[in-house]
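One structure, pasted below without further comment.
With one protein chain held back, the other chains of the complex are shown just where they sit.
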Amino acid sequence: MDEKMTQRSVWEKIAAKLSKRSLWMLHYCTGCGAIELPPTMTARFDMERFGINPMVTPRQADILLITGYLSVKTLKRVVLTYEQMQAPKYVVGFGSCTINGGMYWNSYATMKSLDRYIPVETYIAGCMPRPEAIIYSFNELIAKIDRGEANSWKDYYNNYDFYRENQEHTFEGPIETYNDIKADAALFRI
Amino acid sequence: MSKIDEVRDYELFIGPNHPGISGNFSFKMKLQGDKILSAKTDAGYLHRGFEKLMEERLFIQNIAIVCRICVPDPDPNENNYARAIEEIAGIEVPERAKWIRTLVLELSRLASYLFGIGGHVATTGLYAFSNWTIADRDRIMELFEELTGGRVYHIYQLPGGVRRDFPDGFERRVLEVMDYIESRLGDYDDLAINNALFIKRATGIGVITKEQAIKWGVTGPNLRACGVAADVRKDDPYEVYDKVDFEIPTRTEGDAYARTIVRRKEIEQSISIVRQIIDKIPAGPVWNKIPNPLKWKVPAGDAYVRTESSKGEYAYYMVSDGGRNPYRVHVRGASTTHGVHVLENLLAGSRIEDASQIMFSLDACPPEVDR
Amino acid sequence: MSENNKGSILKPFRALKFIGEKPVTIRTPFENRPTAPRYRGFHVNDQEKCIGCGTCAEICDNDAIRMIEIPGLEPEVGSSNLRPAIDYGRCCWCALCVDVCTTNSLNMTQEYTHVSEDLNTFFMFPDTEGIHKTDFPLGYQASDDSNFLDLERVEMEELSPEERGDSFIEIVKGYSKEQAIAEASRCVACGLCTDTCPAHMNIPEYIEAIWDDNLSEAGRQIYKTNPLPEVCGRVCTHKCETACSIGQRGEPIAIRWLKRYAMDAIPAEQYGDVNNFRVVKPLGKSVAIVGSGPAGLSAAYYLRLMGYDITIFEKYPEPGGMMRYGIPEYRLPYDALDKDINYIEEVGVEIKCNTTIGKDIPFEDLHRNFDSVLIATGFHVGRSTRVPGTDHKDVFQSIDLLSKITRGEEIQVDEKIVVIGGGNVAMDIARSLARKQKVKYGKVNIIVTSLETRDIMPADDEEIEEATEEGCVFYPGRGPVEIVIEDGKIKGLKTNRCLSVFDEQHRFSPKFDENDIKLLEGTMIVESIGQGPDMSYLDTYTDKIEMDGRRFKVNEFYQTSIEWLFAAGDIIKGPDVINGIAVGHKAALGIDKMLENKKDLFYNTIFDVLDKSLKFEEGCRKSSSKFAGKFSPVVNNMITDLTVKSKDLEERIKKLIQNENVLIHLDKKLKRPQEAGYFERCIAEEALADTTSEKDFLKNMERKTRVAFGLYHDLEKLTKNKELEFLFGYLKAQKKKQLEKVEKLLQK
Partner (left out) sequence: MEYEKENSIVEMMQMQFPEAAFKVKKERRIEVRLPSARLYDFAVRMQKKWNFLHLSAISCVDWIDDGEFELVYHFWNYDEKVLVMAKIRIPREEEGDSHFETISNLWQPAKFFERDIHEMFGVYFDGSEDMERFILTDWNGPPPMRKDFITREFALNFYHYRDYEPQWLKDMMAAGEGNE
């Protein structure tokens, strides 16, 4: 945690204060946990109170919700989506399936631990997590952004080879991605 | 034809991440301008291999996994699984458990219809309506939480009955929620169902004739919207559907609006069924105890069990070879026809702006297709 | 739903009615809606009530519950040192574990929020306070509405007191097949019974075999640790049933009756191939065993399996020791005892009856003619209370009367008899005399008095109940003072009330209340307060052996200070048959260790056992490929097919063993340490005798495949870890198919 508390210029602190209040969540239901998103997004639990709203395209989204299990086919699309998203970007893992395979632990088609493929900011326990738990995790995320600690996305650039190798092992072959991650890494001076 | 307005075919990939598609699903469309020449569905994004996982688990352990197959309407799965075992093993279910199961099925149908109609109207841009229906659906979620302990996944019906009886004061709260939803129906009609814009937007979209419906294997509300009064609850009654009376609303146009109207009227039927259940439910045990689940063997045999889910005919074909694990469970989701070939036939010839509305009006649920 | 869909201009104003209504939004986290009282949230486990039986881990469909060994927690009777820990990266909150918990200690709270980036916090140890140590109300709890366990026992038919009152036929009728399978299906295979049983019998395995209706498998599992199953199926003191986890909230599994059902159902002549018995390589060494009680017979059987030549010297005319001459026939019929003993003789043990060591053969000869000697002579001399009057002719020892009854000799049976003693032997003599009285006088008048009060009497409760049903009257908690004799005849026994039996250091020093005197009428007194050994036959060795109090000083393998002399049975460690068998078996291992100077007698980890099975598979391939091309084409391609399959099985085992997923969770230890000799004998099996006849080859192949099937079946039960469970299930299925193929060829 400490290396994340790098010296932040005053502009970064202001930027963090402003950006934490207007986060865009990518509207992409990757797994079964997505059924709890409509009550969270709409009037019943209304996450818009915290400035979070669903966004349709990865290009303008900040939060990528992995709602539960990921079949290998979806994992390919999730990796592409994640790489399209603009940094800083935050991945939130829903439920047991993203941690250790959940109830599909012996399935041939689903990945077992999310953090081997993309860096994950926080995990929520539950199968599936309730809307209240999701909103609680959003508040945690906002607080972390405010403290400048939500830097897991840098991890993707720092040891990209680790992620790349796991992805190619699971996809049994390379997948062509649009972004040149190594070049982006230089851009962010990581 | 001058060079400019020469129209060429082109291919368009929609999904799997697309707000206009319900769930994780994608299309490969061939278009000419904005007219769809042909569409090919592409599923498998939510495939977990349920049928394989079920073969490696004990009979009792599967009650936790079956309700995860179709998320908006999980209870037909649990009911199918429990009834398939009861039919093979010849287990008697206590009368009260049957009534409770029917109540749970109807509440799940209500929640799924609210979700479905909300989604369909939202594709035409009327978001306020889906906010209403999702918020009202949550009242039913709270009822489920009280009865079964889980909001979405109930894991409540098991072979031989249900796991727990009503908590006290539960009947009163069910009637309160039913009254509340009934009082909301008027607002729903004003805002969307009778809204001229929505009617104009939904009529004539994704028309299925009666012959096509039968030929393509359309079932459930979509079939009733084409004028065929076929409902598994009436034709092949199970649990206590033969002891409660309800009508089967039908329409003849077979378009998106007809499907919405059929679902809208069935909400009223479901509310009346729930009320009948609450006042006619007999007292008694709720579970005909099965032997020690770690050593329970279901005798060899097979069964084809069907329920009427909010999406259509939902059936399980289970084979047991007399062992501790089911030998084979084939899940016939309702969307295996609606979500794939019926959708492809409807999309061919329609316009790109109606594509997502057609999908939502059929209430196709991708996890049922992938299992 | 109004059909008029023509919009009216005023319609939008209808929305004004919503102004007054309260918004539907629940403003979490500022305003938290309480969950339903029955909500399935995070787990809580009452550590005192939990007995670590592992049934929750067994039923969890996501393998989310792992049983963790708690350092510093001592296993006792009916509770292990394991406790469940739950992996919230696997759990689906289905609450099957709550509904199956044998002690209802595992419940769920209404707490549902846990957000963290440190994944280690998702592997939680449920205790009373919950995951965040904040006390949330309980949510989903166990309830009778859906209690998964079968708590009632299948009733065992017995003869009614009238029917059995005057005859020595067996009381308990035994289970029918349906009853046995129903009773066996109640077992949750937690293994607590095995830890409690002195002989550590494979109880869950043989109960599952009975449930599977695979009786030869049940016989095989039983014989791995108990060579006298028919006896133990009737007279064992069944400590395992006190440890049974189902017994926590219901009636324990009838383990003893199930063992009896299994062995009754296997005819004596099939014992041989049930155990795949073959002395694989005779070692040319011999062991003498003095005394054919349970300890002697058990040591003889297992030593014989290891390849030693065994002779047992028995003083009485027939073998069995206390089992024959101490236990009356209504509890242990002699044909059941003979069935066990005949098989032990069939295996190659020579029993010499009517030969008393020290009289017919001096003890010294044993040392000269045999490589090792095991003394298991038991307690055959009754101890007297030595109160005044015990030398009277009408005062008897229960041991002498019981052995006379067994030999069919006439014994004195007066109309009123007083039995002193509170143990099982006292019950036996009281009920035997009751039967004799019923036959002779038509009515029963037996008084039984013991120092211990009713609740701490050492006899089994069923014994005391059945004795009272048969007419015996009890005066517990009284000490004998004097036998009252008037003109040569016994009038009765003067007794005082006994205040306490043991002092603070639990030493036997009873205290009496002098002035509470009570005379128990009876013309005949039988003393049954305990028995002692008669070690006179040791003559010159008595002073050479180091004593530890009144018993020999022995090491862990019951080896006395004299290297070649071992001791077992009541003379070392009592008090019942199963302890005799367990000590006999351990002594046999000790003798084997000494004579063959073996180093590891037990396998403790999965790897020891696994590389044995890999060697076995390799051996099978080598030996069967020797015969390739020698027989008919059908058998030839069966051989080639088997060698390919066996190579594939070996690859699968190796691949998974080096798999780091398996190694993460692989709890190296086996459920129970396994006797190495058993696995070595299976390995030695692979050496196929070279034969030219196809029939013998197929016969040999059938035996070897059955051994392999048994090996993988054991591995499936031994591994604590679910990651390997399916592998051994698969290997077993392959061997089953192979067995069917070979049997089909054999019938041709």
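Should a chain be cited, it is by its letter among A, B and C, assigned in written order, with residues numbered from 1 in that chain.
Here, a residue touches a chain if its C-beta (ideal position, glycine included) is under 8 Å from a C-beta of that chain, and two chains touch if they have at least 3 such contacts.
Predicted model only: the values in this text are computed from it and were never measured.
Taking the complete complex into account, the chain left out of view touches A, B, C.
Only one of B:77, B:336 or B:350 touches the absent chain when the whole complex is considered: B:336. Checked against the full complex, the one of A:106, A:137 or A:152 touching the unshown chain is A:106.
Checked against the full complex, the one of C:49, C:352 or C:652 touching the unshown chain is C:652. Touch with the chain that is not drawn comes from one residue among C:61, C:87 or C:470, which is C:87.
Counting the whole complex, the residues of chain C in touch with the unshown chain are 68, 70-72, 85, 87, 89, 119-125, 652, 655-656, 659-662, 664-665, 723, 726-727, 730, 737.
Although one chain is not drawn, its touching partners on chain A can still be listed: residues 72-73, 76, 99-101, 105-109, 111-113, 116, 166, 170-172. Residue-level contact of chain B with the missing chain is found at 42-44, 47, 49, 51-53, 56, 87, 214-217, 219, 228, 230, 235-236, 302, 304, 306, 313, 315, 317, 319, 327-328, 330, 332, 336-337, 340-341, 369-370.
In this text, only the chains that are shown with their structure count from here on.
Here the chain at the heart of the shown protein, by mean C-alpha position, is C. For this pair, chain A with chain B, the centres built from the Cα atoms lie 30 Å apart.
In chain A, the positions touching at least two other chains are 43-44, 103, 106, 127, 130. Residue positions 56, 64-65, 135, 138, 153 of chain B each touch two or more of the other chains.
On the chain C side of its complex with chain A, the touching residues are 23-29, 32-33, 42, 61-64, 87-93, 112-117, 119, 122. The touching residues of chain B, counted against chain C in their complex, run 56-58, 60-65, 135, 138, 142, 145-150, 153, 155, 158, 163-165, 167, 185, 189-190, 193-196, 199, 261, 264-265, 286-287, 289, 291-296.
Those residues of chain A that touch chain B in the shared complex are 26-32, 34-36, 38-39, 42-44, 54, 56, 58, 69, 71, 73-74, 77, 81, 103-104, 106-110, 127-128, 130.
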